[in-house]
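Here is the structure we will look at, set down as structure tokens.
Right after this comes subunit A.
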Amino acid sequence: MTDIAIRLAEVQKSFGRTEIIRGVNLAIPRGERHAIIGPNGAGKTTLFNLISGRFPITSGTIEVNGQSTAGLAPQEINRLGLSRSFQITSIFPRMSVFENIRCGLLWSQGYRYSFWQLLGRQKGLNDQVEALLDQLNLSARRNLQAGLLSYAEQRALEIGITIAGGADIILLDEPTAGMSHSETEYAVALIRRVSEGKTLLMVEHDMGVVFGLADRITVLVYGQVIASDVPTAIRGNAAVREAYLGTEAA
Partner candidate 1 sequence: MSFLRRNWLWFLAIAITLLIPFLFYDWTKGRHSGFALTLMSEIGVMAIFALSFNMLMGQAGLLSFGHAILFGLGAYCTAHVMNAVKAETVWLPTELIPLVGGLGGLVFGYLIGWLATKQRSTAFAMITMGLGELVSAAALMFMTFFGGEGGITTDRVLDTSLFGVSYASPWQVYCLVLAWAVIAIVLMRLQTMTPLGRMANASRDNFERAQFVGYDPQRIRLLQFMLSGFFAGIAGALYTIIYEIVTFDTLAAAKSANALLAAYIGGAGGFFGPILGTIVVVLLQSGVSLLSNAWLLYVGVLFIVMVIYAPGGILGLIMQHAPIRRTGRMRELALPYVRIFLPAVVLMLGFVLLVELTSFTTIGAAQGKIFKIADTVVNTRTAGPWVAALFSLVAGTIWMRYEFRIFKLTWDALMDDAKRQGLVQ
Partner candidate 2 sequence: MEVFVVSLLNGLVYGMLLFMLASGLTLILSMMGVLNFAHASAYMLGAYFAYTISLYLGFWVALFLAPILCGFVGAAIEMWGLRRVHKNGHIAELLFTFGLALIIEKGVQMSWGLLPVPYRVPALLDFPLFSIYGTHFPAYRAFMLLISGLMFGAIWLGLTRTRIGLVIQAALTHPEMAGALGHNVPRIFTLVFASGTALAGLAGVIGGNYQVTEPSMAFTMGPIVFVVVVFGGLGSLAGCFIASLLMGLLQTFAVVLDYSLADLLRVFGVVVTSKTPFAEVLTVSLPRVGALLPFILMVLILVFRPRGLMGTREA
């Protein structure tokens, strides 16, 4: 098992003639909590989409747990041990909260495409779902249709589905977007808890969250990495300040 959870080498992505990612190199060691920040349009979500297999890369290589993801479908990358959440909440709105989490667990528990096992009888599985719901503080809402949850609850559910499968690499795309201050605090505590011992890659705009959680930060501007370092170094980095605030302030 390699030391590096995610490795990007000279990754480049163009949509038609528009180059979005222009040669990104990144190596995230196992167990690290890593944040990607940068101005809007820098390509952060695109990078996520490349890593998780939603889009194919134009050139370069991406390795997850030592294996190249070239040509792999999203579900195949997921089975390598990588799981992601989405910027726009992506849950199963017509199913109950309980079912949402259970769906997140099925594959990792070995259920595959079985049409002969009754889920109601799978005690081990259902107990695990209950435990996870408890962790997410959603136990009281277990039978509610997921689409009817409040926004913050849906975001928590989103994180829940993401980690349910026990993936050891977790990608969170703006997990606290649109949350109030107290909801954000709660979400950060949740993220810290569930990412214990795992590799976390996070896109965030909220600097408080970033500096509070991340071991290392990468700054992405116009599809290129302009800095990748520990939080204190990033805070003092002139190029970063320039990218965010403009040249006068630097």
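In the analysis below, a contact is a pair of C-beta atoms (placed from the backbone, for glycine too) under 8 Å apart; a residue touches a chain by one contact, two chains touch by 3 or more; residues count from 1.
Criterion applied: all candidates are chains of the complex that A comes from, given by their letters.
Since the model is a prediction, treat every value here as computed from it, not as a measurement.
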{"item": "In-complex contact of subunit A, chosen from 1 or 2", "value": "1"}
{"item": "Candidate 1 contact footprint on subunit A (complex, rising order)", "value": "52, 54, 73-75, 78-79, 83-84, 86, 90-95, 99, 102-104, 106-108, 111-120, 143-145, 148, 161-162, 164-165"}
